[in-house]
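Comments concern the structure below.
We show some of the complex, not the whole, and keep each chain where it was.
Going by the order they are written in, the chains are A, B, C and D; count residues from 1 in each one.
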Amino acid sequence: MTESSVATVKPVSIDEATGRVAEIYADIMQTKQIDFVPNFWRVLATNPQLLESVWGNLKKWMHPEQVGRESRLDASTREMIALAVSASNGCSYCVNSHTVALKNLGVDDEQLGEVMAIAGLFNMTNSLADGYQVVPDVRPDV
Amino acid sequence: MTESSVATVKPVSIDEATGRVAEIYADIMQTKQIDFVPNFWRVLATNPQLLESVWGNLKKWMHPEQVGRESRLDASTREMIALAVSASNGCSYCVNSHTVALKNLGVDDEQLGEVMAIAGLFNMTNSLADGYQVVPDVRPDV
Amino acid sequence: MTESSVATVKPVSIDEATGRVAEIYADIMQTKQIDFVPNFWRVLATNPQLLESVWGNLKKWMHPEQVGRESRLDASTREMIALAVSASNGCSYCVNSHTVALKNLGVDDEQLGEVMAIAGLFNMTNSLADGYQVVPDVRPDV
Amino acid sequence: MTESSVATVKPVSIDEATGRVAEIYADIMQTKQIDFVPNFWRVLATNPQLLESVWGNLKKWMHPEQVGRESRLDASTREMIALAVSASNGCSYCVNSHTVALKNLGVDDEQLGEVMAIAGLFNMTNSLADGYQVVPDVRPDV
């Protein structure tokens, strides 16, 4: 068993992919401009509807130009949010993948440090606000 | 008891604040350009060293220009990260406060929706990657 | 409906309790030296086996002297751990209840602030260590 | 040191187990119909009362027929809940162990995908509901 297949299900390789899965694999590689299908998607392909549903969602929000949507956030900001959430949840796969994405976008270690600092800061203040049960004093004007 | 004091400790009012606490209260209001001290800080003031430590941290990363630091992220990006982390942790106080901050920075409901969509998306993919124990395939080039 | 019953199930009042539930209610009040049954236990009583199982667990670890067990931690330390975990999880009921317990044990706002500071600090460092995928360098000698 | 002992404490082997620990080890193997003691239980055995308390809890809720309790949920449903929670918490050991259990119960990759899809979906909607501070509109009739 190769290392890349050590998940709890057997990832679907490109060679094994047929029909809708093969189409989505092609779309992933073209959209992301990469020449392989990351393990995450190969694992989801064990339930093709799950693959379709998650990829549709991610393509829409992270590759908006590919679905004819105009995003109000730039690509770096989107990836920074992704990394901050993944760091807060402690997801190893996701942290690695979004750090790669940020570095590919030209983000350097200093900026990465700022993202981490802010994510870390609010994981701290969140537990403080909840730990003291602080009541909101300012409310958005809705 | 007024509603604003319903935390697990009695918030320190501006009138009660003396010494280092009074100085920090003044700094908070000036830095944030507001004319009241939010409940969060008034609660932390029940342990003045906690107030000092958390405020120093938040001032450094969220108000960099006030400490002579040049941030590589703009103010909206910083607040978006704060909101995404707070939404992931389900912190009521923090969600309210960072949504207010974003609206004050001119972020509208459509952009707010994008931040939420991305935060929600990665809370989903994080649980999928962890739930299948997907192995990282791409690694940042360190 | 009184406020104390606004949970997703109808709490079992003392008057309604019979059999094993009534016995556990009596044990809760005696063990904790209180004259009411907190909402948490009244809600669990909607499934008596759940009440029995959770109460048995909590009594064992938080009231060791009542089950003939000698604890190596003192009561304050046990409650501080409970509060730190509850703050990290943002559980409102639990934060309130363990803060009350700590105050009853004589813990003042300064000490409470230290517990919060440490809980907050490690929620921050946890997200940093995970966010950078730092590899353990020191390992307990097992 | 064998790989199976790389935890923060030294797991108690079957050969080392005596008294109450040995009895529980035997009960675990018989209840689960396996011929080894999983690392989780061998680690908890470093504090025999912790082993006893957690095993009693798990046996009661996950192996109800062994304690003369009639469960209203079938075994697959119970394991699916276990997996969904473990995926949400990102617990590697637990995800592996409950996926094994589900496969042993005959759950295939398609069903596993449905469990993951639903767990992922609600990790997303939870952060959205919290991130917008949505107020409950429907309440259970208690």
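The criterion applied here is as follows: contacts are C-beta pairs under 8 Å (C-beta built on N, C-alpha and C of every residue); 3 or more make two chains touch, one makes a residue touch a chain.
The structure presented is a predicted model; accordingly, all values stated were derived computationally and were not measured.
Peer 1: Assuming 4 chains are placed, give the number of copies in the entire complex as this structure defines it.
Peer 2: 6
As a convention for this text, only the chains that are shown with their structure count from here on.
Peer 1: What's the overlap between the neighbours of chain A and those of chain B?
Peer 2: Both-contact set = C, D.
Peer 1: Tell me the rotation angle, 0 to 180 degrees, that brings the C-alpha atoms of chain B onto chain C, to the nearest 5.
Peer 2: 120
Peer 1: Taking each chain's centre as the mean of its CA atoms, which one is most distant from chain A?
Peer 2: Following the centroid criterion, the farthest chain would be C.
Peer 1: Which integer distance in Å separates the CA centroid of chain B from that of chain D?
Peer 2: Chain centres of chain B and chain D, defined by C-alpha means, are spaced 35 Å apart.
Peer 1: Which residues of chain D are in contact with two or more other chains?
Peer 2: As it turns out, chain D has residues touching two or more other chains at 90, 95-96, 116, 120.
Peer 1: What part of chain D is in contact with chain C in the complex they form?
Peer 2: 1, 5-10, 49, 53, 57, 60-61, 69, 139-140, 142
Peer 1: Tell me, which parts of chain D touch chain A in their complex?
Peer 2: 90, 95-96, 99, 109-110, 112-114, 116-117, 120
Peer 1: Would you pull the chain B residues touching chain D in the complex into a rising list?
Peer 2: Residues 83-84, 86-88, 90-92, 95-96, 116, 119-121, 123-128, 130-133.
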